[in-house]
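Yeah, one chain of the complex is gone here, protein chain that is, but the others are all in their spots.
Here is chain A:
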Amino acid sequence: MALTRTPSDAPDTVIRRKSSWSSSAVPAQAALIFVLLLLWELASYYLYNPFWGSRPSMIAERLWELAVSGHLWMHTSTTLQEAGAGLLLAALLGVPAGIGLARAPRLARLLDPVIMGLYGLPRVALAPLFILWFGIGLFSKIMMSFTMVLFIFILNVMEGIRTIDQDQLDLMKSMRAGRLYVVWTVLLPAIVPWILASFRIGVGLALIGAVVGELIGSNRGLGWYVESSGGQLDTTGVFSGLVVLMILAMVANYLIGFIERKIIKWR
């Protein structure tokens, strides 16, 4: 349950992040990253052999080569497609499932052990099975991402509906509001922050799903690049893949934060 995040703390982080980004924190953050990279670079000259841990300048050079040859875009777009499709599919099925389960508490109680069992299962371990079932193409990775994220949407939406103020519903009832009116004015606006919080958590998990799928069986993608570089003892290749993955997750997280601020103006 650590992954269901209350929207009350999610947008808070957003607001704090916004102020830290817009105020003087950015130069300090950039300086810190620069210093860390510099220390890494120096350590690779004096403390260890770059064969084991590479060095930032070599990684930058590799990324440049990959970008020029077009391989960077090929691997990145493959991983992005897999993770993106898995994430969207999880949202498309998870949100209605969460609403349905919240409105049918008896069914939710019946399914609870099943859902919690599947949620608790280390779904990464399903990757070999998915490769077997769905092949080494895109689809097996989409399914990996999907299973990683699905429960986040279901559980968050259920929790969001559970936290709707009973007084608001009673008030609607006392004014004889129709079912559709209540869904439109209370239910949907109440779960929007929870859906966005699910996207925020889901981005990282969807990337994990896609990469794990690629590690097990594929012929392209950032996970595949990391895996094949590792197989050739090419630590610079491994780190290059990791850096791109890290940047992808950061950019996606920032984008969702931006969308949250645009949509949820009322907080």
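The working rule: a residue touches a chain if its C-beta (ideal position, glycine included) is under 8 Å from a C-beta of that chain, and two chains touch if they have at least 3 such contacts; residues count from 1.
Just so we're on the same page, contacts and distances are computed from a predicted model.
Peer 1: Absent chain per UniProt: "NADH-quinone oxidoreductase subunit N", "NitT/TauT family transport system ATP-binding protein", "Twin-arginine translocation signal domain-containing protein" or "Energy-coupling factor transporter ATPase"?
Peer 2: "NitT/TauT family transport system ATP-binding protein"
Peer 1: Which one, A:V186, A:V203, A:I216 or A:V238, makes contact with the chain that was left out?
Peer 2: Of the candidates A:V186, A:V203, A:I216 or A:V238, A:V186 is in touch with the missing chain.
Peer 1: Which residue among A:R106, A:R162, A:R176 or A:K262 touches the omitted chain?
Peer 2: Answer from the full complex: A:R176 touches the omitted chain.
Peer 1: Touching the absent chain: which residues on chain A qualify?
Peer 2: 165, 167-168, 170-177, 181, 185-186, 189-190, 192, 264-267
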